[in-house]
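Okay, so here's the structure we're looking at.
Only one protein chain is missing; all other protein chains are in place.
Every chain is named by a letter (A and B) in the order it is written, and numbering of its residues begins at 1.
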Amino acid sequence: MTTEHAASAHAPGHDPAEIDRHVRVYVTVFVALMALTIVTVAISYLHLPTHLAIAIALIVATIKGSLVACYFMHLISEKKLILAVLGVTAFMFLVLLGLPAITHSNGFWIHQ
Amino acid sequence: MSDSAVVAPKAHVAHHEVHHEELGFWRKYVFSVDHKVIGIQYGITGLLFLLFGFSLMMLMRYQLAYPGGSLPLLGKLFGEGRMPGGTMLPDFYNELGAMHGTIMVFLGVVPLAVGGFGNFVLPLQIGAPDMAFPKMNMASYWFFFLGGVTMLASFFAPGGAAQSGWTSYAPLSVLAGTGQTMWLIGMIWLITSSLLGAINFITTTIQLRAPGLTFYRFPFFVWAQFVTAFLLLLAFPPLEAAGVMQLMDRVAGTSFFLPTGLVVSGQVVNVAGGGNPLLWQHLFWFLAHPEVYVLILPAMGIIAEIIANNTRKPLWGYKPMVYSLIFLGFMSFIVWAHHMFMTGMGTTMAAFFQTTTMIISIPSVVILTALIISLWGGSIRFNTPMLFALGFLPMFGIGGLTGLPLGLNVSDIPLHDTYYVIGHFHYVVAPGTIFALFAGIYYWFPKATGRKMNETLGKIHFAGSFVCMNVVFMPMFMLGLAGVSRRLFDGGASYDFAQPVLHLNVVSSWGAWMLGLFQTPFIFNFFWSIWKGEKVGANPWDATTLEWAAPSPPPHGNFTVAPSAYRGPYEYSVPGAAKDFSPQYEA
Partner (left out) sequence: MDIPYTVEVRRDTGLNNGKIGIWLFLASEVMLFGALFASYILIRVGAPSWPRGATILNVPLATFNTLVLITSSVTMVMAWASLMRGRFGTFRFYMGLTIMLGFVFLGVKYVEYSHKFHDDLFPRTNNFLAIYFTLTGLHMLHVLGGMSVNAYLWVVGGKMWKTNPAWFTNRVENSGLFWHFVDLVWIFLFPTLYLL
């Protein structure tokens, strides 16, 4: 099995130069992830008010997660079908996280 | 073979047939990766569990008809711990009730509808040689088997099997005996089985469909299984998580579902507390509501196939039916708390869930109406599959309509947890889904075996089942409206207000035992026909969909020549055509 054949049989268009570009992206993302980890831990030492702390932590986590998803998991260049499945999943995920919490929160629950 | 980039399917199949090695008995019939064998395994196992689960209910119905009565003969089988002197103890009643529900839903109907019919028919109907992941398909079956064995074994646990309802509400379930732990473990196996199956179904449907088989040329059955797979994929994991948490509560002493200050038998329970029993309910119903659509969607798929075939007409409203299916699947995720109207939620959230529940009735009505209109002007053939399909329509109608007062928050108040609910869901599942499953068995039996089942026995099976189903379940609406709660070990006998309607319990019980009796022609017919049924060819029903292009039964690899689809799935009675059906697979 030749390497060229291996590359072309897997996905058309993945030549060595393109892989090198991808690798450069991976390293950049790696550095960004390490940095953001330090940032989020540092911010936690500030002991911000709870709601602010949660918001910031989640925003940083979302950025980090998006980097992993988009670049390590190649979602940024993934086919529409996969993105559609993940879109539906994301919606259901939010429903699962949100609806029970809303149902039991003050103003929506009978017994406060 | 594996080196070439894209090889035409025909060459693959021909090449494959030349050097097909002979597999031993175990690899061919037991640990097979062939979707047809796996489908039959699911089918037979599912049918056995249906029979077992039904038997549990037939036992319960004696207690309900004659509370405190001593069951002659059979009563001695269950020992002094469960039926002293042949009289059923309350705990045993609860055990039977919880396991009846669990077994019927998770070990009977879904494995048969999805594992059995889905596995056997789907690859054939899309012109595929097998599922996308055959080994994983085999794994799915054996996880299901393992789950079934675990559930059955739980009857022998100290204290008996799970007895906190199929819904396993906390805190009762957390405090219950070992059987509940086994229930949770069994569920984890079953959920794993379903998840692996769902991945297989979705991938197969998208990737392995024959050339020319676009999504809008799919038989409705394929669409139904496709949407069902998504429901299983996304709705089951939260129950798995909940199951893990309940296991933690039971085994590791956590308090996910145990509130602070819980008192049991006068003693404060020695746990950290701070948990929420309603968390269990949310996670459970997040699955269990989509689960009921898992129960009905494959059934609708089967009925659609049979109606098109036996009216010799295309389905009316195919596209609206497909869009309804997709919309239904989506909506099923945001209605679940209509099972929780009585838990103390405020009016805003109750209004939200009530609204989504009312909206979700629309696609169901569209599908049912389209199926009914499909009959109009048809040349109806009243064979056994069609009789069950015709029976399904009004039964599902009753089941669906009786769901409406339950889905409306205010009318649910007097009806919640009464026999009205039991009547409602049994109408949808029993003369609903199970009739569709019977229809499917009679319909696809020739494809699987090369022989038809006996028509006379089939008609007896239908007539008896149809009458008895209504005798069993119709009285339950009256019981419920009178205020009789479900899961009462004596069927309401100790309540004054229930006295005027108690006789209905006797009616239901006799209906159930007669229903059991009318299954015997079916059981006999099923096995007798495997060896003695009328032999048939590839397309005994003159049907149009791809599975009828394969031999009966299909060989390993399914098609002697890989098929293509040239037209829609229901081209019956095309004006100007030579015969009254134009198969999808004929050029």
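Everything below uses one rule, namely that a residue touches a chain if its C-beta (ideal position, glycine included) is under 8 Å from a C-beta of that chain, and two chains touch if they have at least 3 such contacts.
These numbers come from a predicted model, not from an experiment.
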item: Contact partner of the left-out chain, one of B:83, B:283 or B:398; value: B:283
item: Hidden partner interface residues of subunit A, rising order; value: 1, 3-7, 9-11, 14, 16, 19, 22-23, 26-27, 29-30, 33-34, 37-38, 40-41, 44, 50, 53-54, 57-58, 60-61, 64-65, 68-69, 72-73, 79, 81-82, 85-86, 89-90, 92-93, 96-97, 100-101, 104-105
item: Subunit B, residues in touch with the chain not shown (by the definition above); value: 1-2, 5-7, 9, 12-13, 15-16, 33, 129-134, 195, 198-200, 202-203, 206-208, 233-238, 240-242, 244-245, 248, 252-256, 271-272, 274-276, 279, 282-283, 286, 556-557
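Everything that follows uses one rule, which is that only the chains that are shown with their structure count from here on.
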item: List of subunit B residues in touch with subunit A within their complex; value: 3, 5, 206, 230, 234, 238, 276, 278-279, 282, 286, 330, 333-334, 337, 344-346, 348-349
item: Complex contacts: residues of subunit A adjacent to subunit B; value: 1, 8-9, 81, 88-89, 92, 95-96, 99-100, 102-104, 107-111
